[in-house]
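See below for the structure under consideration.
Complex shown without one protein chain; remaining protein chains in place.
Our next item is chain A:
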Amino acid sequence: MDFLRPAGWSEALEAKANHPDATPIAGGTDVMVELNFDHRRPETLLDLTRIEQLREWSRTERNGVPTVRIGAAVPYARLIEELGTTLPGLAMAARTVGSPQIRNRGTLGGNLASASPAGDGHPPLLASNAEIELESVRGSRTLPLADFFTGVKRTDMAPDELIAAVHVPEGTGPQQFSKIGTRNAMVIAVCTFAVALHPRRRGVGTGLGSAAPTPRSATEAEEFLAGALAEDGQWDDPRPLPASVTERFGELVARAAAPIDDVRGTAGYRTHALHVLARRTLSWAWDEYRSGTELSGRQRCA
């Protein structure tokens, strides 16, 4: 087996172009498990850990929206520590990943490239309308995350491409994430759900995990909720959400799922649980929005 250790990004892209079948390795928390179980036997490993720029994040602007660009090799521990207030949904999801050791090594880029339906990083990124930046010696392209996932553990990445970064619009409202597992930690999700309120553009974002062959958003639920909030003037003058709204939101989220039965849970349980998670996270997010608005209102008066 060859082990390539590029020192910089362009060298890495060269290497990938020359060895399109090389398996990139970042934290190795998925790759090493696969090697260990003989699920794959790559001829070549392409080690990304020496590439400084993959481990950086920065604030930028995309189409006038303040955005965080997160290098593919930023580990969960740093998402929690450094981006907890800017991208709260992603940080919440990162906290539920594995154990401290896994959070130190495992990276967001690795999570995306693995494209497991159960990847915990995906739902909050979907809820925030994140985009993924892929690069090769041919050039760079950026696409919505939803278009990146093409099937169970399959992505739109070309053989010569690498993930450079993820672009996540900064939150302008509350974000929540909830995960159900068959134990309290170190667990692959039975199902997950992320919701983000976007008051500035009066939108709602969602992401479902372990609920379909690919991570996905519940578009109908998003549209329904955004419409209901706008109709009732809730964005400017938030009041408790009517039960009918949370209930319908939960229903539409559950309807967006296409789960399977497996050793972790039944399809029926997953559908039920998504309904619950959707209502639960929405009410948390909404409570936060209401108290936040009251707070900023009071501050304005003072």
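Criterion: a residue touches a chain if its C-beta (ideal position, glycine included) is under 8 Å from a C-beta of that chain, and two chains touch if they have at least 3 such contacts; residues count from 1.
Note that in this section contacts and distances are computed from a predicted model.
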{"item": "Candidate names \"Xanthine dehydrogenase YagR molybdenum-binding subunit\", \"Transketolase\", \"Sarcosine oxidase subunit delta\" or \"Phosphate transport system permease protein\"; UniProt protein name, chain not shown", "value": "\"Xanthine dehydrogenase YagR molybdenum-binding subunit\""}
{"item": "Which of A:L54, A:L208, A:A254 or A:A273 contacts the chain that the document leaves out", "value": "A:A273"}
{"item": "Interface with the unshown chain - residue positions in chain A", "value": "33, 37-38, 180, 182-188, 190, 263, 265-266, 268-269, 272-273, 276-277, 280"}
